[in-house]
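All protein chains but one are shown in place.
Order of writing sets the labels: A and B. Residues in every chain begin at 1.
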Amino acid sequence: MAVPASASSSSSAAVQPDAPDAAHEPARARRWRLSRSRKLTAGLLIVGFFALLATVGAAFASGATTIGDDVLLAPSAGHWLGTTDTGQDVFKLLLLGSRGSLLIGVVAASAAVAVSTVIGVVGGYLGGAADEFLSLLTNVVLVLPGLPLVIMITDYVGNRSLLVIALVIAFTTWAAPARVLRSQVLSLRSRDYVAAAKVSGERTWRIMAFEILPNLIPIIASQFVFGLVLAILTDAGLAFLGLGNLDGRTWGSMLYFAQNGQALQLGAWWWFVPPGACIALVGTGLSLINFGLDELLNPRLRTWKGARS
Amino acid sequence: MTTLDVTGLVKEFNVGNAVRRDVLRAVDDVSFGLPPGRTVALVGASGSGKSTVARILARLETATSGTVTLDGAPAARRGAGLRAYRRQVQMVFQDPFSSLNPRHTVGYHLARPLRIHGHTRRGPEEEKAVHALLRRVSLTPVERVAAARPHELSGGQRQRVAIARALAPRPSVLLADEPVSMLDVSIRLEILHLIDRLKREDDLAVLYITHDLATARHFASEILVMNKGSIVERGPADDVILRPAHPYTRALADAAPDPLRPRTRTR
Partner (left out) sequence: MKPVLRIDGISVAYEAERATRAVRDVSLTVHRGEVLGLAGESGCGKSTLAYAMTRLLRPPGRITGGSVTHYAPDGATTDVLGLGGEELRRFRWERISMVFQGAMNALNPLLTVERQLTDTLHAHDAGGGRKERHARAAELLDLVGIDRKRMRAYPHELSGGMRQRVVIAMALALNPDVVVMDEPTTALDVLVQREILGEIDRLRELFGFAVVFITHDLSLLLEISDRIGIMYAGRLVELAPADELRAAPRHPYTVGLMSSFPSLRGERRSLRGIPGSPPDLSLPESGCAFAPRCPWAAQPCARGVPPLVSGAACVLHDPAIRPLGPPAELLAGTFPVPSVEGAR
């Protein structure tokens, strides 16, 4: 499961604009500025909405898992998104699921990014035997098939709590970002400012932490966002296979139960469409953030309307 | 009496592969001395090995053989000895756009060497020292410059920061690797004059590495001409330029654009 990388390249020696001078900004430049914000803004709005749902909304989800008598009801005033085959309110389950899914996403992505950063930077900067060993480790983990590995580990561990699932996902997804970071570090370590730091007498660990790492932040941020998407999707996949959290705390588990309960055959679309749509929307929102950030950081990726030389 | 002495310096790079062992002698038996308060120019085309010499002297590369002695003592390769060497021998890099970390302020760039070599500790004393360095290289107003990031400065200003950073440890030797070749023409002389002034004020031993014969002549007292790893000619600046003995030096001098040379084109 490779995570695509977005490397930020330094801008060319073209004329660098400084502080904005609004009075002279022609209509074209203004139009571009709006479109730049659009992707990023859209992404932030979507993800922000779901984050809000996850933090605040889940408070309204009390009694989500309460089993009731009103089974498989279509959406109505009483139940905004209908009920499941055990009488649970789908809307409340959705709110609860948002917290679970996003939590897994954040924990898994954070852990993966932390591990991949340490391994990528140390291996990439030190080179030699350390790099050989860490690269070997990375490549082995990278090559291991993700899903079967996750299945095996969850089976073995037994515990299916959100935390464990998040850590397992992190374990299977740190390798690809590590490779990306390592290659970026390889390019950074030959920069003059690293040599200058050495000549100044800076210690090795400080060079890694304070000269190289700060310049990796754009890539780390983008890897983190992709990690979020991947984690949420992986969790959904796991749950769908019945290997995820069975307390019904994530969107993925909703899909599992829906499938188990024959929702598709029974035409109970309100049960599986909302969680699926939420997963898709969050994924889209996160990707938009990534693209928006990319354009922000690399002027050459910006799309222009009506180009003519 | 020289501060830095180089004897029989050799640097080989392995360029072969598993099938064929091959070495490239980038530096071939180079020897020279850097006296205090004087500028020695190392002149050569790209690929002549001059930058490799600088990197070896800056301890960024290790020589294959030969010795480097500082004040008579052999230069260390690691540990406390290396740090002591670094306090004495500093370098200004060629590219002002990549020798400063875009993520750090100017103040950070100057404070680090001050702190590493024990000249200051964090606090107002350090800030004063940073400002003093900036004033020495004529970068004012000092508070604003210290808080700026590299991309906010022009090429010339960045190079002044690089020079200030090199001065922070209070070195006795300054290695200037093509310090102005990436700067606009009209500001090059100013930067070279700055280095010259600092050399006089601090009695520095300066190694000026360049491919530009004209500035080598104007700022150095001695010129060493390098070609394909070895020094082919050396001597007082004017002698080497005006009365070159070696054919390579002669070719270099003839090929350099000279505004005073009569135009050869006929129209």
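Just so we're on the same page, a contact is a pair of C-beta atoms (placed from the backbone, for glycine too) under 8 Å apart; a residue touches a chain by one contact, two chains touch by 3 or more.
On a predicted model such as this, the values are computed, not experimentally measured, just so you know.
Remark: the omitted chain is touched by one listed residue; of B:160, B:199 or B:234 this is B:160.
Note that of B:139, B:166, B:206 or B:224, the residue touching the chain absent from this view is B:139.
Touching residues on chain B toward the chain that is not drawn are 45-47, 137-140, 145, 154-157, 160, 184-190, 193-194, 211, 213-215, 217-218, 241-242, 251-261, 263-265, 267.
Note that in this section only the chains that are shown with their structure count from here on.
In this assembly, the C-alpha centroid of chain A lies 46 Å from the C-alpha centroid of chain B. Of all the residues in chain A, the ones that touch chain B in their complex are 16, 191-193, 195-202, 210-211, 214-215.
Within the complex formed with chain A, the chain B residues making contact are 58-60, 83, 86-87, 90-91, 93-95, 98-104, 112-113, 116-117, 151, 162, 165, 168-169.
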